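Just below is one structure, and these are the notes that go with it.
The complex is shown incomplete by one protein chain, all other protein chains being positioned as in the whole.
Showing chain A:
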Amino acid sequence: MLELRAVAADIAGAPVLRGVSMHLPPGGLVALIGRNGAGKTTTLRAIMGLLPLRGGQVLLGGEEVTGVPAHHRARLGVGYAPEERRLFGPFSVRQNLLLPAEVLRLPAAETARRLEAVFTFLPELATLADRRAAGLSGGQGKMVALGRALIVGTRAVLLDEPFQGLAPALAQRYADALRGLHAAFPRVALLVTESNPQLLEPLVDTTYVIERGEILTADAATAA
């Protein structure tokens, strides 16, 4: 579904990604593990087209999207939940969730269908729907950011360190939601970054380890 071929990128003149290659099959749950500063966030931003590449290719569903402007990638079905939750504070939770659907001018029925799917797996979002995003707790905010990425991500969803800063109970809740979503959307490829591999291990099919902008290993776990 999503493939990176020798992606290289610089930030402020310094090489940050040096030939990152990875493959996410449709319906795969892939982890990208690495220490702080290893290049996880930059890899996701590269997939979203948010920074210029020095080399390499990004392919989605077999088609090259390397040159596709960043704002078109949402339309192609790639959802992204950045590291900090990055919600729009003055908007309500519902407005945050619906913003991409409105921007992409999805048909009302399609929007309703996606929203309902999100509410099914993240029922707490339905009760928070009319709250202002700025007033949410950290854990609630993470759930909304996940929901927002799912509204967009019909083909691939990128989650940047979703467990970071979550209390153990919440992290478990998040992992459960992720598992449910993964099962319910068998075509959507999930890419999750994490600096702490334990949290993800029980969920993932494939784990990539990144260090200083290079993929060290791709180890395909036997599917549970």
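We take it that contacts are C-beta pairs under 8 Å (C-beta built on N, C-alpha and C of every residue); 3 or more make two chains touch, one makes a residue touch a chain; residues count from 1.
Everything that follows uses one rule, which is that contacts and distances are computed from a predicted model.
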* To do: Given the options "Branched-chain amino acid ABC transporter permease", "Cytochrome C", "Formate dehydrogenase beta subunit" or "Glycolate oxidase subunit GlcD", say which is the protein name UniProt records for the missing chain.
  => "Branched-chain amino acid ABC transporter permease"
* Structure fact -> Which of A:Gly56, A:Pro82 or A:Pro162 touches the missing chain? It is A:Pro82
* Touching the absent chain in the whole complex: find that residue among A:Ala8, A:Leu59 or A:Leu104. => A:Leu104
* To do: Using the touch definition up top, pick the residue from A:Arg54, A:His71, A:Arg113 or A:Arg187 that touches the left-out chain.
  => A:His71
* **Interface with the unshown chain - residue positions in chain A** => 45, 48, 50, 69-75, 80, 82, 86-91, 95, 99-100, 102-104, 134, 148, 152
